[in-house]
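The complex appears here minus one protein chain, its other protein chains still in place.
So, subunit A:
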């Protein structure tokens, strides 16, 4: 019976329990928010602030964050980190500024952020455009600059197309000994055109001035992107955000992985996971069917079942060790000795690669698939099997027509969970084939199209590598956030699918099971 008014005291303990639940959830929420905020915020064009300090110095940069720091004298001061770019001018792309020393802050529209092929970003004020040393007077400056940048891009595209589609095939043909005058002539013409394009691209130069008053001439061919964040409307910023995000997803890494995109890593992760699921699905399902339907249900099977279940708890690095020892050094070394002896001692299959990585992860995720499938098989009521057998079906027919279709959602759940686990595993990959920067994607136009022996890039390893082996961690951090967010997003979506599927499955089988 409940008393009205103050409920009977439960003591302090429930509050500690409630607090621990709240704290766990709080940490999870904080982690996800941090990832989402930093990962997605990176692509938003941040305003350029022109800061004047109390000693008259000026700097232009994008504020990153504030921290309280201790000075050498032991005072606490607030400092703000600015991303100032201009590494070739100032030597340092980041500046800590004491907040108390800032006299004035403004966001002038003329300031631009310019991304270059080398030396990273510039945060400068464009002054003039020059063509072959002659100053251009087209106005306004920025739209003229953008028009010329666009033209330069078109020229670069034409040049690349010429190189790839005309020069490279012709050169290959000539190298192969098909010497004919027409081809030679076309080659010379194409090369001349490329030289012409190069010259045209090199003509345009943007003259800029930094906050410290230094001037610099930047050839337009060096510039990959440029924007004036202070002059952009919110809609334009949103557009820029979208396009930055797209570049991140669709392009390769630049500047020793600390800039650019993660496309090869996405590709590598997906390809490896696909190969892995191709391997793990049939074997996992067959093993589960054997364990649950075919094997005599004795003590031995029970032990095997426990062992398989426990293998899911064995550290992933141990699987990596197994993969390295058995697949890479054992099988790979053997394959090399048999089929690739001519390239030895440089290994073909005797080193980490796509095939070994997917095999290792398949082994790692086998217990997941086996356990999930077995759970699904156990949920199928025995009446179904007995009915099928009573109607004259053989065991194979019963399995194929009755049991497996009913267990299909469970298998799917298992495979999805396996994929989610495999996509997040990095430790074993570090032993069996992931690469910091793979020059060649494992799929290309050369026979046999899918190169199982090649190393590949992986999102998780990318996070580790960029964050812990890169040079400028501060510059790479936003990219690491974005990559981590992508990885977490993929894994969460996969897991949610599995959870929903399982939910659906339980709802479906709950009725016949209890009947």
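Operating definition for what follows: contacts are C-beta pairs under 8 Å (C-beta built on N, C-alpha and C of every residue); 3 or more make two chains touch, one makes a residue touch a chain; residues count from 1.
FYI, contacts and distances are computed from a predicted model.
Q: Match the chain absent from this complex view to the correct UniProt protein name in "Tryptophan synthase alpha chain", "Alkylation response protein AidB-like acyl-CoA dehydrogenase", "Phosphate ABC transporter permease" or "NADP-reducing hydrogenase subunit HndC".
A: Matching the unshown chain against "Tryptophan synthase alpha chain", "Alkylation response protein AidB-like acyl-CoA dehydrogenase", "Phosphate ABC transporter permease" or "NADP-reducing hydrogenase subunit HndC" yields "Phosphate ABC transporter permease".
Q: So which of A:253, A:320, A:409 or A:442 would be touching the chain we can't see?
A: A:320
Q: Based on the whole complex, identify which of A:174, A:295 or A:408 touches the chain you can't see.
A: Of the listed residues, the one touching the omitted chain is A:295.
Q: Decide which residue listed in A:143, A:217, A:310 or A:383 touches the omitted chain of the complex.
A: The missing chain is touched by A:310.
Q: Name every residue on subunit A in touch with the hidden partner chain.
A: 5-6, 8-29, 31, 34-35, 67-69, 74, 76, 282-284, 286-291, 293-295, 304, 306-311, 313-322, 324-326, 329, 352, 363, 366-367, 370, 394-397, 399-400, 420-421, 423-427, 430-431, 460-461, 463-464, 467-468, 473, 477, 480, 484, 487-488, 491-492, 495-496, 499
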